[in-house]
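The complex is shown incomplete by one protein chain, all other protein chains being positioned as in the whole.
Note that the chains are named A, B and C in the order they appear, and that numbering of residues resets to 1 at the start of each chain.
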């Protein structure tokens, strides 16, 4: 079970990212070791063929993996992405993508996640990306406010 | 030497991506086996600590690698990202990022690139990301116009 | 269902690899889209702390992923690894490792697999590695015999 504080902090990470607002991403779920976000297509999110840009797909799943990992990190941590690797399995051609990150292994310092992105075309999902990610827990800076 | 047609096509890929316009990316260079793009910071590009989002960094270097690879692909090809892996080496904390992709090996079907991203803080560059990418040349769809 | 011919060919790939014999790897399972191999510890497989070497772990799961992917490739194909990425999640400290590769997406040219490696210590399994891999189907060379 995720504590209410951890859940609120994970949500605050999502909400604190200008990039999530720019994309127009929405939270589907944040739970213990899991985060799922979704994003509707619009022209600004496209690559040259009119599909979701691989970078946009990557941004959404990187963030989902990061929030998933954050839920397992020690109190007082902030999360940074050390690295990720993503395979684009199919053109992200559709009206919506849904990115789900899940913790595979969480340690004191490093947390490893996997992620999947589905693209919905006429309501039908297709797996379009697969990600593997390494996160690091760093000491949270005191609130600048 | 890159042919004028290839250069124009590579530029058209960049210009044809809604995501590059949304980010506000600019072309620094497109040459044979190389592409370099830059992007100024603004709040919409941020993660929770106010730095460039790892996904934004990834989007810029994925596109730079893709355009670099495209310059070596056969006539009539379009380029798709098969996969990439990125290490975030330092917080992308600064006023600008510059992403440069370079072809390491180009074959008939697959092209491999490496990329580096530098973040500029008060004009001073720091290497903040390192990427390795696999691209595939696919037959270009006829122009929808 | 895997055809008897495909199963025999996948097994021939495993048996045709000097590296599998050198390591002492054994086949646990080859089925449609799946391959699982195992390997007992001995000193020659170690890194400096006396655990299975990360490279040995990588070799076994690369091969398991490759054989898994091969089972879905067109007739007359041979399989080559384009790239793989592996996270070492825990020291591979134990008497045996078991590597299982599974196909996530198979296309005409490229096949994507995921893999897991478990290390057994006193009979108890621990997930010690996670892999994501891209394979390519190439035309099989005629038998040199």
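Please note the rule applied: a contact is a pair of C-beta atoms (placed from the backbone, for glycine too) under 8 Å apart; a residue touches a chain by one contact, two chains touch by 3 or more.
Owing to the predicted nature of the structure, the values given are computational and were not obtained by experimental measurement.
Novice: Based on the whole assembly, the unshown chain contacts which displayed chains?
Specialist: Output: missing chain touches A, B, C.
Novice: Among B:13, B:35, B:92 or B:112, single out the residue that touches the unshown chain.
Specialist: Only one of B:13, B:35, B:92 or B:112 touches the chain omitted from view, namely B:112.
Novice: Which is it among C:31, C:54 or C:127 that touches the chain not included here?
Specialist: Looking across C:31, C:54 or C:127, the contact with the absent chain belongs to C:54.
Novice: Determine and list the subunit C residues touching the chain excluded from the picture.
Specialist: Answer for subunit C: residues 12-13, 16-19, 21-22, 42-49, 53-56, 58-60, 62-63, 66, 78, 80-88, 91, 141 touch the chain left out.
Novice: Tell me which stretches of subunit A touch the chain missing from the display.
Specialist: So the residues of subunit A touching the unseen chain are 82-83, 85, 109-110, 134, 136.
Novice: For the chain that got dropped from the picture, name the residues of subunit B it touches.
Specialist: 85, 87, 89-90, 104-105, 112, 114, 127, 130, 132, 134
Note that only the chains that are shown with their structure count from here on.
Novice: Using mean Cα positions as chain centres, tell me which chain lies farthest from subunit C.
Specialist: The chain lying farthest from subunit C is B.
Novice: So the centre of each chain is just the mean of its C-alpha atoms; given that, what is the distance between subunit A and subunit C in Å?
Specialist: Here subunit A and subunit C have centroids separated by 29 Å.
Novice: Based only on mean CA positions, could you tell me how far subunit A sits from subunit B in angstrom?
Specialist: Those two chain centres are 21 Å apart.
Novice: Provide the C-alpha centroid distance between subunit B and subunit C, rounded to the nearest whole angstrom.
Specialist: So the centroids are 33 Å from each other.
Novice: Where in subunit C do residues touch at least two different other chains?
Specialist: 85, 134, in rising order.
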